[in-house]
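Read through the structure below, which is laid out as structure tokens, and then see the notes.
All protein chains but one are shown in place.
What follows is chain A.
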Amino acid sequence: MSYMFSFLALCCLLHLVPLHSCESAIDSRIPEGFQKGTHTNNWAVLVDTSRFWFNYRHVANVLSIYRSVKRLGIPDSQIILMVADDMPCNLRNPRPATVFNNANEHINVYGDDVEVDYRGYEVTVENFLRLLIGRLPPGTPRSKQLLSDEGSNVLVYLTGHGGDGFLKFQDSEEISSQELADAVEQMWQKRRYNEMFFVIDTCQASSMYDKMYSPNVLAVASSLVGEDSLSHHVDPAIGVYIIDRYTYYALDFLERVEPDSRKTLGEFLKVCPKRLCISTVGVRRDLFRRNPDKVLITDFFGAVRPVEVVAAMDTNWPQSTNLAFKNSTLQVSYKKTKQSNLKHVYSPQFPLKT
């Protein structure tokens, strides 16, 4: 236990010291083959843009990714989940409060502990763009804000119905690839990310990342321009397609990832070969500086810091020697001191007849 704590403490310390001055010094002491992280925190923006029951599979898609990032350590406070319609408690769902990834009910991707931040009519192009660039109306609660900084690795996952250069929101409006590219550029200029992993599962998906021009973005799409993204299979119990092919295989891969596993992004990019997906998975790596084969998948899908004990570091923390002080804070009585003679009364629950 104590080792665990010192690991964590050391990790905090590593990030507290100014990076540039100490980087080389720390680098020299980090063992060979040890993953050098370039980020300090992780965020995930997961969006399902489709409404209506027949789009059940899109909700299953987004919840599959939600389940994976949560399992791999990103807390709910750093996941922004947008779901355009209610599938789990939809009256057509024969098993309330569940969304499954396959007809055999293998994994309930909705789970028992879920927090949806934007739901129903709140899922609009405007809200999505405002979330990315951080220009939200006053009074927006914390859970609806992307509070990332220049050290954040941001995972953006979109699913819905798309076409060449656009993605439909709720069957009533669209976001164009240019709008999305400009929003990402604004994020970069406002230092709202360190690296971004952009995943999109929709028809003609690769058209959505074509216009992007901001650095440090790695993008993967379930299909190329001119191709349709296909669904995996039908669940006869609910009468609709249950999940899309690309996300099905992506979840299949992510289920085998553990917070400490050494699987790389390079492997993730190959999760759905054409014989499984039927569509061609598109990848855009020219904006990304690192080699995806050397980037851990948990850099984006998890929130695990690589931690190693460095012998030469001073791990003696200032112990709280003043135990008396500690006790005194405990002894503070929270009882009220003032006494009032005012008598409180209950209001009549029904207006008096006059």
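The working rule: a residue touches a chain if its C-beta (ideal position, glycine included) is under 8 Å from a C-beta of that chain, and two chains touch if they have at least 3 such contacts; residues count from 1.
Assume contacts and distances are computed from a predicted model.
Per its UniProt record, the hidden chain corresponds to "GPI transamidase component PIG-T" from the list "Anaphase-promoting complex subunit 2", "Cell cycle checkpoint protein RAD1", "Cullin family profile domain-containing protein" or "GPI transamidase component PIG-T". On the side of chain A, the interface with the absent chain consists of residues 1, 51-52, 86, 88-89, 95-98, 110-117, 119-122, 139-144, 170-172, 333-336, 339-351, 353-354, using the contact rule stated above.
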